[in-house]
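One chain of protein is taken out of this complex; the other chains stay put.
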C-alpha cells in the first residue's frame, strides 16, 4: 500500500464550500504521480523523453463525505489488477478522524507514443506494482 | 437528449499535450450545469438560497481518444436512471469527425442541506429529466 | 476592441462563494485564446507545429467586485502597447449591470522555441493587434 497525505486548498473547493468533485481526481493523480516519480517513472521523462506513455483509460470515484478547505486527507493506493499491458489502482481517501471520504479507481495502460497501441508494462514497474497488491 | 458544445482550452490540457483526465469531469459538469440552469436549477440559488442541494455521489469516465487545445467537443447527456431521490446521467463526448472521445456517467442525489439526508427529487426536475430518458 | 462573453462556472468559484482570484487569469486567457484562434494564431499549431511561440511575460489584475457561479461576464480586450517583439493587452471585465468587476493586463513576447530569444512579431499579428489599439 502506498500512502500520500495532503491538505485541501482553497483552489480545490467550490461555492458549495466543499471540494469540487472533479478535484478528487486531481488529488488521487497527485498521489499517483508522486508514487510513480518515487519508483523512477517521473512524468517529465515519460512525457518528454521516452517512447512510451502510461495513460489513463478509466477513472471513477464514489464521494462519501464532503472535504473542506484546510482538511487533511490521506490517500491509500493499492493495485487491484495487474495485467500484461495495463493495471488498476484503487484509492481510499481517509480524513484525520479515520472516516472514508471517498473511494475510487483508475485503469492505466502502457502504450507506444507513435501509434497509441498497447505494449507490455516495463518489468520494473510491474515489480513495484506487485508490492501494492492487497 | 441534451447537447452542449465547447472548445478545449489551453488551461484544460497538460504537458502530454492532451486534455488532462480530471478535466473531462469539468467539461461534463459544465454541460450539466448549463442544462440545470436552463430548467430553473441554477447553482447560485441552489447553493446560496435553497434548503436542499443536488450533490454528486459518483462519477466515472472512459477515455477513448485524446483531445487537444482548440478541439471542439460535443457532449450528449441522457438520463439512464431516474429514482425517487436520485438520478444517473450518461455522457457521450463526440469530436467534429463524429468519433466518440469519451463516455461517462454521474449519479446525483437530492439532499437536505441541514443533515445531508436524501429527500425526494422536485417534481419539476423529475419531469425535465424524464425528457432526457433514452 | 475585442469582446468575449462567458458564464462563471462552479469549478471557477471557491469556498468563499466567489470566483477564485487566480481564475480571473483563466477567464482572460480564454478570451485571448479565442481572439488569437480567430485571427489564425491558434494554440494547437503554435505549440505543436510552428518554430516560435507567443508567451506571457507578465500578468496582473485588480479585483473590484466579486463574481458568483452563474454570473455572466463580458471581457473587453484592447492593445495598449505594440512593440517590435512584444505587446500589451488590457482587459476590462464587466458584469451585466455594466459594473467593472476587474481590470488587468498581460505582456506577451514572441520567442524562438529553440532558445526562447525574442523575435519580431509576425506582420499579420501586428496588423490584427493594431485594430485593438484604443
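Letters A, B and C mark the chains as written, and numbering starts fresh at 1 in each.
We take it that a residue touches a chain if its C-beta (ideal position, glycine included) is under 8 Å from a C-beta of that chain, and two chains touch if they have at least 3 such contacts.
What you are looking at is a predicted structure, and each value in this text was computed from that prediction instead of being measured.
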Checklist line | Touch with the omitted chain, as defined above, among A:17, A:83 or A:122 | finding: A:17
Checklist line | Absent-chain contact - pick from A:5, A:68 or A:133 | finding: A:68
Next item on the list: State which residues belonging to subunit B touch the missing partner chain.
Entry: 10-11, 13-18, 20, 22, 68-69
Notebook entry, point to check: What residue numbers in subunit C mark contact with the hidden partner chain?
Noted result: 15-16, 21-23, 25-26, 29, 43-44, 47-48, 53, 55-63, 116
Note to self: Need a quick check: the contact residues on subunit A for the chain that isn't drawn.
What the structure shows: 7, 9-11, 17, 26, 29-30, 33-34, 37, 42-44, 47-48, 68-71
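In this text, only the chains that are shown with their structure count from here on.
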Item checked: Centroid spacing, where centroids are CA-atom means, of subunit B and subunit C in whole angstrom -> 28
Check: What whole-number Å value describes the gap between the mean CA coordinates of subunit A and subunit B?
Finding: 22
Margin query: Quick check on subunit C: which residues sit in contact with 2+ other chains?
Written below: 10-11, 17, 68-69
